[in-house]
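This view holds just a subset of the chains, kept in their places.
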Amino acid sequence: MGLHLKLFVLACTSLLSFSTILAQQSLDRITVKGNSFVNQKGDTIVFRGMSSSDPDKLKNDGLWTKQYFEEIKDWGANLVRFPVHPKRVRDRGLQEYLKLLDDGIKWAGELGIYVVIDWHSIGNLYTGIYLLDIYDTTQKETFNFWRTIAQRYGKNTTVAFYEIFNEPTTDQNRFGALDWDSWKAFNKQAITIIRANGGEGIPLVAGFNWAYDLTPLKFSPLDIEGIGYVSHPYPQKRAKPWEEKWTRDWGFAKNNYPIILTEMGFCGPEDPGAHVPVISDESYGTAITQYCDQRQISYVVWVFDMDWAPNMYTDKKFTPSRQGKFFKQKFNSYQ
Amino acid sequence: MGLHLKLFVLACTSLLSFSTILAQQSLDRITVKGNSFVNQKGDTIVFRGMSSSDPDKLKNDGLWTKQYFEEIKDWGANLVRFPVHPKRVRDRGLQEYLKLLDDGIKWAGELGIYVVIDWHSIGNLYTGIYLLDIYDTTQKETFNFWRTIAQRYGKNTTVAFYEIFNEPTTDQNRFGALDWDSWKAFNKQAITIIRANGGEGIPLVAGFNWAYDLTPLKFSPLDIEGIGYVSHPYPQKRAKPWEEKWTRDWGFAKNNYPIILTEMGFCGPEDPGAHVPVISDESYGTAITQYCDQRQISYVVWVFDMDWAPNMYTDKKFTPSRQGKFFKQKFNSYQ
């Protein structure tokens, strides 16, 4: 003890200033009630929105502006997801990166749009093998990230969701084996850290197979209340007809838990960046949105960017892409 | 094999030179006998001393000199603790840092003062969340540190104690959960490494809750002989009257094991750096020293520095602070 006291007091002062700023937010705190997300009155809220690209990327593009969020609002979304790539945080520096999040959360909140903060790694946290360097992280870095997020935004009602780890995958064991008990233990530790540091939002736990498969919930859910589960049911994860397979693989879980598809979307085979598993057509858009609407499952379209695929717009005027047209119309139909 | 042989022989030669130097030390080897620390004749030795600030900090202040240790001697201490902050070691470089320890151990030994080497981290070694960057480390770094210390000072009788990890804490789960079995496994591994590398001093194992709580010893002590246990019973850890709570929380353990309070101390609310849990008055000094004296519990006051809090002196002339006056008198009363 001793040395650190002055620093500690400084840190607390900083937290207080944030709290003051954040207290200006006026969105309802979203919580879990049964198998639903609800507002403070207890009304079920179904979220439909889109994932931004990495805020660091949008900042570099000159698009990390309030106008970007006004466009999201105009498209009819009530949720935006920020995919925070571990390497982008390291490269920009945590403190600088947090300023981007501060801005995005403020702009979203002012427009009545909720936010998912998503730790956007892909791979196996136990072997330390990731799809690409941009996804490289460690359990230690991940736990410290969530501590920081919970301290900084834990009371901010705009930040409705904490998506603990984007896509756990062994890539058919190419990233090494991973068992469900280990995955649960990691998520439980992350949720413990989030909550102990004041994070009042809803932790989201991803399924296996690149966040597709929630079947282990049939026998081994987390023993934690107040969380949601995630699937990313891109069109080529299963062959048509989809509905029965979706129900078997992840849709069944909506009987007991709130479910949110934090990624989904499609593009045609000729579209830029088209790749497995996202190639399809509007029949996918129709099927997945009907499936979700019938069951009050929330969903988030990947990705509100012009370069990353499948994109939702094609130029800096936000001209909708093929899936952009579909989802812009769909989002607006809810209003 | 092959490549490394020459290096290995070099390393052994270096060790021999150290042994030669260190053989000039003449303090008794301290060991554990029953629930006590004893000298070579088997007499119980109760330690009363103080923690220095980080040797790196004192070096930068121009105070890492034999005069500093003469002052400690003059105050009546028979033990000094060196809190080695992981980041200070990395920043100065291990080899340069070890030279500081070499000097401090030599000066202490020449004055008949024993030394505790303390790996001064605060946090959760399993999640990798620490109170501040200066405490950041890993299990790997910690194990390698103790290997180095045991190789370099293992036969040096001045270095009586190895305090494996200063303050394990989950900070009420803010640093993530940690169970006693994991904490035991970590300490057992560190002790295995220390002893296999020739460390003949006494390993010290800290309790939970910032090294306060030793209650798990009631059902699950380490299955290792010859070690001591640590509590840091700062005044505000419990409300007055303290004695019954101290007995329940850590004092009971003295029935079976040697106990050393490697940190304790107080300052008034108006003193520089005053903070929870150290704010109190002389009634704390009286209570804790009586408690220890009646039970032959060793203790170490935090901190023999003018800047860190609660300080023991207030200027480079070593003018005693409020707690400095109390403990200087107390130390001298034992002689």
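Each chain gets a letter, A and B, in the order it is written, and its residues are counted from 1.
Note that in this section contacts are C-beta pairs under 8 Å (C-beta built on N, C-alpha and C of every residue); 3 or more make two chains touch, one makes a residue touch a chain.
A quick note: this is a predicted structure, and the numbers were derived from the prediction, not measured.
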**Complete:** Whole-complex count of the repeated chain (2 shown) stands at 3
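What we mean here is this: only the chains that are shown with their structure count from here on.
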**Fill in**
Between chain A and chain B, the Cα-mean centres are separated in Å by 45
**Complete:** In the complex, the residues of chain B that touch chain A are 53-54, 57, 122, 127-129, 131-132, 134-135, 138, 167, 170-177, 234, 263, 273, 275, 278, 302-303, 305, 308-310
**Asked** Which residues, counting only chain A, touch chain B once they are in their complex?
**Response** 1-9, 138-141, 143-144, 147, 189, 192-193, 195-197
